[in-house]
Structure formats: C-alpha cells, structure tokens
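Of the protein chains in this complex, all but one are displayed in their positions.
Note that the chains are named A, B and C in the order they appear, and that numbering of residues resets to 1 at the start of each chain.
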Amino acid sequence: MSTSTVIGPGRLSPGQMLAPTPGALLRRRVFGHRSLMFGIIVLGLMLLMAFGAWFIAPHDPYAQSLATRRMPPIWHAWFWDDPKATWDHVLGTDKVGRDYLSRLIYGARISLLIGVATMLLSGIIGTTLGVLAGYFGGRVDLVVTFLITTRLSMPVVLVALAVVALYGSSLEVVILVLGFLLWDRFAVVMRSVTMQARSLDYVTAAQAIGCSTSYIVVREILPNILNSLVVVATVEMANAILLEAALSFLGLGVQPPLPSWGLMLSEAKEDMFFSPWMITLPGICLFMLVLSINLLGDGVRDVTAPENRN
Amino acid sequence: MSAILEVENLRVEIPVATGTLVPVRGISFSVQRGETLCIVGESGCGKSLTSLSIMNLLPKRAKRTADRLRLGGADLQTMDERTMSDIRGDRMAMIFQEPMTSLNPAYTVGNQLEEAFLRHRKASRREARERAVFLLEKVGISAAASRLGQYPHQLSGGLRQRVMIAMALMCEPELIIADEPTTALDVTIQAQILHLLASLQRELQMGVMLITHDLGIVARVADRVAVMYAGEIVETGTVHEVFSRPLHPYTQGLLRCIPVPGKTRRGAHLGSIPGVVPALFGDPTQCNFANRCEHAVPACTAGPVPLTGLGEGRGYRCVLPVETCIANQARPVAA
Amino acid sequence: MLAYSLKRLVLAFLVVLTVSGITFTLTNAAIDPAKALAGESATAGDIEAIRKAYGFDRSYLVQYFDWLGGALTGEFGESFRMRRPVATLLAERLPVTMTLGLCALAFALLVSIPLGVVAALKPNSGVDRVALSISVLGQALPTFWFALMMIILFGVVLRWLPISGSDTWLHFVMPSIALGYYATPAFMRLTRAGMIEVLASDYIRTARAKGLRAPTVLFKHALRNAIIPVVSLAAVQFGFMLGGSVVIETIFALHGVGFLAWESISRSDIPVVQAIVLLISLFYIVLTLLADLLNAYLDPRIRVA
Partner (left out) sequence: MNPLLETANVFRTFQIGTGFLKPKRPLHAVNGVSLRLTKGEVLGLVGESGCGKSTLARMLLGLLPPSSGDILIGGESITALDRRATARRVQPIFQDPYSSLNPRKSIGEIIQLPLKVHRVGDPSAWPGKVREMMDMVGLPSRYVGNFPSQLSGGQRQRVAIARALIMRPEVVICDEPTSALDVSVQSQILNLLLDLQRELGLTYLLISHNLAVVEHMAHRVAVMYLGRIVEEAETDQLFRDPQHPYTRALLASVLTPEPGLGVPDAHLGATFPNPIDPPPGCTFHPRCPQAMPACRTIAPKPLATATGHVECHLYDTELRRAS
C-alpha cells in the first residue's frame, strides 16, 4: 500500500461534482429572486421611457393650449361619462393645457438624471473617504469620522432648501447640492466594509506578497465590497430622487416649465380637491421608480449576502 | 447499571431546496449513571445535531424521529415543549463550545446562574444566590460571591466555561451534555476544565455525554466511545477496546493521523484518510466510508452496512469480519 | 471616563463650530445681507447706511465670531423680515415642532418594534412577508405625496381629521404619521435583523437549554440585546425628523420651526435660517450623545469596561 495518497488531494468518486462557480450561482439566484426581477423590469421600463421620451410621448410636454385646460384622464369618460376626457390626452392635461402623459414621460428623465448624477457625485466623495478611512485607519479615520459626524448633524432638507433658494434653483444646483449632501451613507458603509475586508487574511497575504497599497485596495478589496457599494448607491439614488421631488414641490427645486414630477405635484396642489388625479399620477410614477430602485438594491444585497454563499 | 439516556434509531432530517438532508442517520446509544460516553467524529458528522436533538433544541427546520428516546424512563418524544422545558436545565443540562458567546452579555453572571435555579425550584432569590456561590466555589472560582455581580465580558474564557459548568450543575442534573466544551480554550485551560468535569462527574455520579473531535480528549475522559462518520455510528465500545483494537477502517485511519509525542517518529509521514465525506442526502445505500476506504471490497457498495454487535456495547459497521479488521490494524501505515 | 467625556465634548464642539462656519459662509456668500435687509426700493445710500449700522462692513471673520458669540449666549440677532429677535421666534415655534417630532418618533417605534419582533420570530412566514412588504413599499413612498394623499382621503373625502393648523391634538395626527412612517421601515428592519441575529446566538441557546420559558427567553434575553442598535437609530432619526419637519409643517400649515424655516428661506431671512440650521445640528449632536449614554446603560460591555 505505498500509493501516493499522501500528497494526493483525495480520490473523487465518480458522481462527485465540483460546486458551481460563483458566477453561475449568482445568475441562478438573480433569476430566482422575484422582487429583484420586478425591480429590474420596472427600472428598465423607466429607463426606456426616459431615453425614448421624444419617440414615445404623444405630445410636446411644453405645448400649452387654452382650449385643452384641465382635461380629465380617459377613465373619467368610462366611469362618469365625462365628455371632456378623450383618447388624445389619455391622462388628461394640466391647468395650462399641457398633455399630462407626455409630461410624466419626460419627467422620468429629470428624476433619473438627478438620481444618477447625484449618486455618482456623492458616491465618488463618500466611497473615497470611506475606503481611505477603512483601509488606513488611525488619523485618516479620525478625520473622515469627523467629516461624517459634521455632515450628519446638518439637516439635509433644510440646508438643501436654503442653498438652492439662495443660489438660484436650477437642475445643476440641485444636483451639486444633493451630491455634496448625500455622501455620508457611502462613507459610513464603505468605511466599515473596508475595515472588515482589510482584516481578512487574503489582504495580509497580498501584503506579504509585496503588492502595492493601491493594488490591494483596487484589486483585492474593492471587488469584495462592490455589492455593498451597489446597495448603498441604489439607496442614495432613490433618496436623491425623493429629495429633488420634495424640493421642487416646495417650489425650491428645479424651475418651471421643466416637467419634474415634484414640480407637477406642486403645480397641481391647488387643484387637488377637484382634480385629485393630478396629484395621484406623478406620485405613482415617483413611487414606482423609487420602489424599483429599492427592490434592485435589496435584491443585490440578498443575492450577494455572505450567508447566501455556498 | 441503569441507563439515564436511551437513544434508539435517532434520525434528524433537514429539508433543503435540493432534497432532504439526513445528517443523523439512525443512531443508537445509551448513557449510564456515573459514566462518560464520548461521541467523536470530524466536522459535519452529525455529532452536534445529535446532542441538540436530545435537548430538543434543533433548528426549526430540522425534524427529529427515533424509535426510543428516554431520559431516566421519561419519554422525550411525546413531550410537549412546555414539559420538555421543565426537564431542560433540571434533569439534563448542556455545556456549549463557545464560552465567549454562550453567556448573555447584558446580565450579570449571578443573574444568569440564579435564573436557572429559580426556574426549576421553588426557592427564594437568597437561596438561589447561595447555591450559585456554592457552585462557583466548587468549579474553582475564587472570590465567588464577588463574581456574581460581574458581567461575562469581564471574565476570561476559562472562567466563563467554569461559570457555564456551574450553571449546568445548578439543579443537579442526571445527565450533562457537553458539546466540544474545550475546543475554544487554550491547552492548559482545556486540561483544567476537563479535569474539573471528570472530578465533578465522579462526585455527583452524573451521566456525561461528551462530544468532541479530539481523540486525545476521548482517550482520557471517556468510559465508552461512539465513533461517528457521516451521520452514522461506525464503531462503539469501551475506550480501551476502541483505542487498543480499533475495528473500523475509519477509526483506524483517524488514529494513524495524529502525531503522538514519543510514539510517532519525528518528520515521518503520518497516516491520512484521502477523499471527502459524502453528501448526506437521503438514507445510505452503501457503506458511507467505501469511497475513502483502502480496504474496500465489492460488498461495501452492494447495500447499507449494518452495525455488527459483538456484545457488551461493542460494535462496528463494516462488511469485513472482525479477524480481517484486526489484521488490517496491524498493517504498517500507508506512506 | 473623564478623559473620554472631555474628548467627546471637544469633538461635539468642533462639529458645531464647523457646521456653524459652513452655514454662515454658505448663507452670507449667497446674498448681500444689507441689500436683503433694505428691501427692493432702497437706494445705494440706504444700503450703505444699513451696512454700517449692522456691522456688515466689518471683515468676514469678525462678523462670524460676533454671530457665534451671540449664538452661544442664545442671541441670534433679529429677523430681517419680522423685525423681532430670532430667539423669541424660535421659542414660540419650537414646542410645535418638538411635539410633532416626538409624536412621529413614538408612532414609528410603536409600529415598527412589535412588527419587527413578530417578523423575526417567524422568518419567511406570512407575517414576515407582510411586514417586509410594508417596509419596502413604505420606503418608496414620497413623504409629501403621502401627506397629500392622506389629506385627500381623511381630510377631504372622509372629513375625519383637520388638514391644517395646530390647535388640537387631532391636528397632529396626520403630520405625525406622515413624518414618522418614513422612519418605520428602517426601525423595523433593524429590529427584525437584530432579533434574528440574537435569537440565533449561543446565549439564547443557553437560555433555552436552561429550560427557561419562551417569553423569558424572548423578552429578557433576546429583546434587550436586539434593541440596542435601535436606540442609536432612534436618536439619529429624531434629528432627521426635526430637519424633515420643514416639508410636513409646510403642507399641514403647522406653525413650527420647519414652517418658519421655509418662510425665512423663501424670503431670504438669513439670521433665522442660520439659527434654525445651527439649532437642529445642536439637537442632533446632543441626541446622539444621549443615545450613547443610553446604550452604555443597556450594554454593560460599554458601561463597565
């Protein structure tokens, strides 16, 4: 019995298969996750709406018309025999006669633009600070923690309102202000996950091999905290979209005549008792967009959570 | 001798997405008063689930069945959770592997000790306190009274495990189940804790069921041994028989794997068991060890292998006759 | 202990200083306070006179420390528009906002903690799914839109609740729910996650192995440990709620600090805006400090080390 079993990895019995690759497992989990799929599909539709707005929208979202003011949506014709509701303006018109459906479709552009741009800006600020603090610790960490505490103690809505009001409200100002206000969660989460990843032996192994610090951060740590980054990014994107809507609703966000959903809600406020659908429809759009982004984030967290591995 | 714990054909099933896992596959054993039974096996062999299923503390998804599961004559299988919880901590108590996490960080040591006593005995807080002090002294903790006000995080690992032992003894149980009680501890502390457990067991004439992966511990504390592999008991017997004349190829392999100071030659190759444990789906259809066994013959894969009893608690689960097994043991280590 | 407390206080002080600096800079750089104070019809001479009178011609740093010194003694200057001391204005409005914030926090905690505990007891059960759905849907609901929908339903259609003002406790029902519900999903998830983690911990197994009854295990051993992170979050959320009150108070015309903030912002009433931002920051800092102390009380690992 002097077979070379000692250094052998052990015999594999015929039926014994290797576990599937992480990639295959991930694909299987993504397609098996219903709410994640729902989020992806709805978000996809929203993106389609935003990018294809000029093609899909039946009317010019800015075209006003005195003749077609405050037309109700089509279901008013079905349920209440309202003769003013027509197929030409399926979701009715606002108080200056602009087609509501077209404005809602173009509104997806504003929300998504604000969401993505803010998320990128705040993500770059927050992730840089968080990863640096988590990796280097010590004084760097002290400074970053101080910045986070300072940022957290400033009331976001109030500061955003004040700055936008004082510096003039425009899309660019809103993006900049939100971008500089919403980085805290990125920093907090990235700091803690980097700290965790950093303490793992494979990082020590990379150090012992002689890898440079930038290589370790970019190639060893970042890929392993990417899932957390995606989750935070979705949360902050949703947050930014909601905040823009709130600012615009208070009249201190993007300015008319841009078809922002928040602005549409603000403009419809005085009609809310007589034309509640003017309030309901933009709200539903906002809700669906934010919901789909949140579901995407939750889904990513679920399918990449460590307890789901293996 | 009267058996405190009788277990016959115990099975644990866990339904998972791809089928039903059976991590414990029909095992039988008993623990007598004043005796230590060691269940030994490697990770994933089902030894911890066995202990939890006796306490009825299995994870929710897991299901337990048995032909017989009795504690001192009381049938544990027909008991509802309420009656079962009356027995837990009173007639049988458990000591866990991780003394660092097994005590609630939010309450004092005294509170957690007294709680066990107050739950099962009609006693005043003062009596519970006296009992706690008495037992802390018994497990070798100095200044016991002052320790009652301390929180678990203020104690070292060894002290916490002593507190866990004291907690298990609060109601003088007939049976103590210790699941890897020293794995998380340093070697010197391990020896102290095992020494303590052994002397307490002798003094109080308890039955002890000790679960471990460490053959050294088994050899030193066990009266009888059950070797588990892939959810089955593959060999049982008194500690002397199992260590001096191991019959099952797995037991033989395990004993060859460990270096023994003064016995194994320095730098010489140790024995090894190549291969991996099979997946534990469904019931065994052949000898579970066949794919790793160097003595495997065609009969091994023909059907499930029963445990062959040799009388007086001695048994082994192998198709080969006893004589062949003994001859195999005598062979030099494969290298 | 003393060294730590001191460190903590110095940090808090530095944060306040930084926040005040940022606020002062942002607001003062945006517009000329003298011009804002003088009004539309003022001449260049009027503006210069006001600049001199109010000290706006002094160097920026001097103005800042002058303002900060006032703020430390509770003196925030005078409102440009209302010509009244800012401190008095705040004192009038603060009770409304505090009531709103506390009611909203109470609402959020009362809904989310029981829901989180029940969901944690049976993960993936029907109750759990419902609770999770509520939290997912709730988080996607825009606060102000939710408030408007409530106004339409309970105020206009059903006429159960008043839709504006702050005269009776009924006036606070809708605003509190509108402000509080947004924090509910976070509380619920944290409670649920904490409970699931704690229930799977070794010391819960120990408690069960001692034969303790289920309610004892749940309430004495599990909940106490699971609730610790919720306390920290509650402090943070209360700070956010005070900040978020601006939207809700505007919608429901509740005359609190938030409403005052909105009014002042739209009228460029800088002293009021500065004071409110600083006040809310201070609140946040004090609250997180209190939360730390409460955590130290709940978790002996922090308390006795």
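Rule of thumb we're sticking to: contacts are C-beta pairs under 8 Å (C-beta built on N, C-alpha and C of every residue); 3 or more make two chains touch, one makes a residue touch a chain.
All values reported here derive from a predicted model rather than from experimental measurement.
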Of B:Met79, B:Val276 or B:Leu307, the residue in touch with the unshown chain: B:Val276
Candidate in contact with the missing chain, chosen from A:Ser65, A:Thr145, A:Asn224 or A:Gln255: A:Asn224
Residue of B:Gly46, B:Pro181, B:Gly207 or B:Gly253 in touch with the missing chain, whole complex considered: B:Gly253
Among B:Leu148, B:Ala168, B:Leu200 or B:Val221, the residue in touch with the chain that has been omitted: B:Val221
For chain A, residues in touch with the removed chain: 6-10, 18-22, 200-202, 204-211, 215, 220, 223-224, 309-310
Absent chain, residues of chain B that touch it: 42-43, 140-142, 156-159, 162, 186-192, 194-195, 198, 213-222, 239-240, 243-244, 253-264, 266-267, 269-274, 276
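Note that only the chains that are shown with their structure count from here on.
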Centre-to-centre distance between chain B and chain A (centres being mean Cα positions), rounded to whole Å: 51
Approximate Å spacing (C-alpha centroids) for the pair chain A, chain C: 23
Contacting residues of chain C [partner chain A, same complex]: 11, 14-16, 18-19, 22-23, 26-27, 30-31, 136-137, 139-145, 148-149, 151-152, 156, 236, 239-240, 242-244, 246-247, 250, 261-262, 265-266, 268, 273, 276-277, 280-281, 284-285
Chain C residues within the chain B interface of the complex: 201-203, 205-214, 216, 220-221, 224-225, 298-301, 304-305
Residues of chain A touching chain C in the complex: 35, 146, 149-150, 152-159, 161-163, 165-167, 238, 242, 245-246, 249-252, 262, 265, 269, 272-273, 276, 279-280, 282-283, 286-288, 290-291, 294-295, 298
